[in-house]
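The complex appears here without one of its protein chains, the remainder shown in place.
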Amino acid sequence: MTSDVLNARLIDLIGDRIEAHADELTELDQAIGDGDHGDNMRRGFRAVSAERDALANMTFGEALKKAGMTLVMKVGGASGPLYGSAFMAMGKSTEAMPESRAQAAQLLEAGIEAVKARGKSDVGAKTMLDVLVPVLKSIEAGADIADVRKAADEAVEATKPMLATKGRAAFLGERSVGHIDPGARSSALIVHAVCDALEEK
Amino acid sequence: MTSDVLNARLIDLIGDRIEAHADELTELDQAIGDGDHGDNMRRGFRAVSAERDALANMTFGEALKKAGMTLVMKVGGASGPLYGSAFMAMGKSTEAMPESRAQAAQLLEAGIEAVKARGKSDVGAKTMLDVLVPVLKSIEAGADIADVRKAADEAVEATKPMLATKGRAAFLGERSVGHIDPGARSSALIVHAVCDALEEK
Amino acid sequence: MTDKVSIVIVSHSPEVAKGAADMVRQMVGDDIAIASCGGNSEGGLGTDVAAIMKSIEAVWSPRGVAVLVDLGGAETNSEMAIELLGPEKAKQIVICNAPVVEGAVMAATEAAGGSDLETVRQTAEDFKA
Partner (left out) sequence: MTDKVSIVIVSHSPEVAKGAADMVRQMVGDDIAIASCGGNSEGGLGTDVAAIMKSIEAVWSPRGVAVLVDLGGAETNSEMAIELLGPEKAKQIVICNAPVVEGAVMAATEAAGGSDLETVRQTAEDFKA
C-alpha cells in the first residue's frame, strides 16, 4: 500500500470506528463526565474525514499534523487539544510512515508525551494515557497485532477501578471509581483501527 | 399632623429625594460599584410610593414593616435587604410614631442593628452604616434638626477616605479610597427627608 | 427527584444563571432538581428576593437545597429569601461559599451521588479553581 492510500485508509478506518461507537463513548462520559465525548470525537473525526483527499496527498507526517490541527479546532472538549496535540507531535516526529517496530514505538511515544504535556497528567489518572502507555509498552515488548489489541482492551477495563484525578471525572472523586474512562475507550478504538490498517497492508 | 398624614408625607418626601438624586447615586456607584444604586433605590421607593394610600392607613409601625418588605422585594441589589430589613426592624420596634428623642433614637438603633446583622458589617466598612450610626449618635447627643442634617452630610464626606471592606466596593481594595459610598449618600438623603417632615410637623 | 439535595443557582445575570444550569444538567442529567434565577424584578442585572424564594420552593426537597450565588447582592438577597421562607425551611437550605458556576457543577455532581446537604456544601466549597 502506498502512503497516500494508507493515509486515506487510516482516516476511513478510524472515522468508521468512532462513528460506530460514538453513542457508547457518550454513555461512558455520561457516567463520569458531561456526556459529550462521543459527540466531540465524531465532530472531530468527521472534520478530518472531510479533508480526506487533501490528507491523502500529503506525506504521513504532514497528514498527521494537519489532522491534529483539525481535531484541535473541531472537537470542542478537552480531548480535542489532547488528541490534536498528540497527532501534531507524531507528525512532527516523522515525515514517513514508520517501517519498524522501533519507529512505531517512537511515533506513539511522541504522541504520548504531547498528551502528558497538554493534559499536565500521567498514567494512573484514569485518562486516555492509561490506554496509550500500556499499548506503547506492549509494542516495545514485541507484541504482535493481536496482542496489541488485547493490551488496549485490557487497559480500557483497567481504568474501571481507577480514581479519576484529571479531567471532569475528577470532580466526582470516589464516585468516578467503577466506570470505564471514555477517553481510554476512544484511544482503544483508534488503536484497533490502526491495527485493522496494518492487517490490511 | 396625624399619623396617616405623616406616613404619606414621609413617603412623598423620601420618594422625591431619591427621585431627584437617583443619577447622583448611580454615578457614585459607578465609581466604586456596579452603577445601579440610583436605579435600585428609585425602583424600591417608587414601589413604596405606589402603596402610598395603603401605607397611610396603617399604623406607623405597620407602614414601616410593609414598606420594608416592598424594598426587600423590589430594590434588586444588596441595599434592598439592608434598607428593607432596617425598615422592618424599625416597624417591629414600635407601633406608634416616636414622640421623644429617646424613642427616635431607639427606632433608629433598631434599624441599624438590622443592617449590621443583614450585612454582617459594622461602622468603618464604608457603607450606609457610616452615616446611620453617626446620625444616631448626634440624636443621642441632643442635636437639633439642623445638627442632624449636618452630622449626616459630614458622615457622607467622611466615607471618602475609607477603604471599603463590605459590598462590591470591597472588590476594588485600595481603589475604593477617595470616593463617597453610594449607600452612605442614600442614607443621608433619607435622613434629610425625615428632617423635612419633622420641620413641617 | 426529591430524594436528593436540590440546587438553586442565583446570579446577577439571568444568562449566567441559565447557562450554569445548562452545564449542570449536562453533567448530572435529570438526577437532581435544579432551578436558576437571575436579574432584578425588572430583568436588569441584579437579584430578586421573590424569584429566589420561588426557585427554592420549586425544587424543594426534604434532603435540602444548596444555593449557589455570585457576588454581594446575590448573597444578601438569597439570605433574605431564605429567612422569609421561615425558620423550618431555612434549616434545610444552605448558601455555599463557592463560585457560582464551578460550585454549581461540584454541588450537583455530589448531590447526584445521593450525598447529604452538608457534604454537598462542602464539596462545592472545596472547589479549587
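A, B and C label the chains in the order they appear, each numbered from 1.
Quick note on the criterion: a residue touches a chain if its C-beta (ideal position, glycine included) is under 8 Å from a C-beta of that chain, and two chains touch if they have at least 3 such contacts.
Here the structure is a predicted model, which is why all the values come from computation and not from measurement.
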Completion exercise
Whole complex considered, the hidden chain contacts A, B, C
Handout entry: Identified contact with the non-displayed chain, of A:V72, A:M97 or A:V156
Key = A:V72
Handout entry: Residue of C:I7, C:A20, C:A81 or C:A107 in touch with the missing chain, whole complex considered
Key = C:A20
Completion exercise
Touch rule applied to chain A and the missing chain gives residues 34, 36, 39-40, 43, 72-82, 84-85, 118-119, 167-168, 171
Fill in the blank from the handout: Note that chain B touches the absent chain at residues 30, 33-36, 168, 171-173, 175
Fill in the blank from the handout: It is residues of chain C that touch the chain not shown, namely 11-20, 22-23, 26, 38, 45, 70-71, 96-103, 105, 125, 127, 129
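By definition in this document, only the chains that are shown with their structure count from here on.
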Handout entry: A-C or B-C - the one linked by more C-beta pairs in contact
Key = B-C
Completion exercise
The distance between the C-alpha centres of chain A and chain B, rounded to whole Å, is 63
Problem - Interchain centroid distance [CA atoms averaged], chain B/chain C, Å - result: 30
Exercise for the section: Just give me the whole-number Å value for how far the CA centre of chain A lies from that of chain C. Expected result: 38
Exercise for the section: Would you mind listing the residues of chain C that make contact with two or more other chains? Expected result: none
Exercise for the section: Can you tell me which residues of chain B touch two or more of the remaining chains? Expected result: none
